[in-house]
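Apart from one protein chain that is not included, each protein chain of the complex appears where it belongs.
Our next item is chain A:
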Amino acid sequence: MKLTQGCFSFLPDLSDEQITKQVQYCLSKGWAVNIEFTDDPHPRNTYWEMWGLPMFDLADAAGVMMELAECRRVYGDRYIRVSGFDSSHGWESVRISFLVNRPAKEAEFELVRQEMAVRSVRYTTVHRQPRPASS
């Protein structure tokens, strides 16, 4: 199951060249670029782990790409995303975030329906371990 999350999620995966251009765009706007990774890509999990510190004061995307390569080397089997944080007054929030790495075998989710009292229904997204290739 191809996970869709963040910007460009319905496009094919970005190439490194495209990632570089997006990062350069963030830097040109003065946003701090972050690299984050996780093995739990559940949509409610907003707390991904950070790779190093947020990158302020960079001029060129090559620095971010260097860190990304290093992060992929260590956590290549996990989801990695890049986000741009705008610290300017009034925004003070993440302005862009997109996946830059996904594991070979992706996570699977299932929608579980639960019948409650007075005919109300509760839905839960459950994270399933990927099934073995044979099934």
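The definition used in the following text is that contacts are C-beta pairs under 8 Å (C-beta built on N, C-alpha and C of every residue); 3 or more make two chains touch, one makes a residue touch a chain; residues count from 1.
Assume contacts and distances are computed from a predicted model.
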UniProt lists the protein of the undisplayed chain, choosing from "Cytochrome P450", "Quinol oxidase subunit 2", "Iron chelate uptake ABC transporter family permease subunit" or "CbbX protein", as "CbbX protein"
Of A:59, A:104 or A:118, the residue that touches the missing chain is A:59
Hidden partner sits against chain A at residues 52-53, 55, 57-64, 66-67
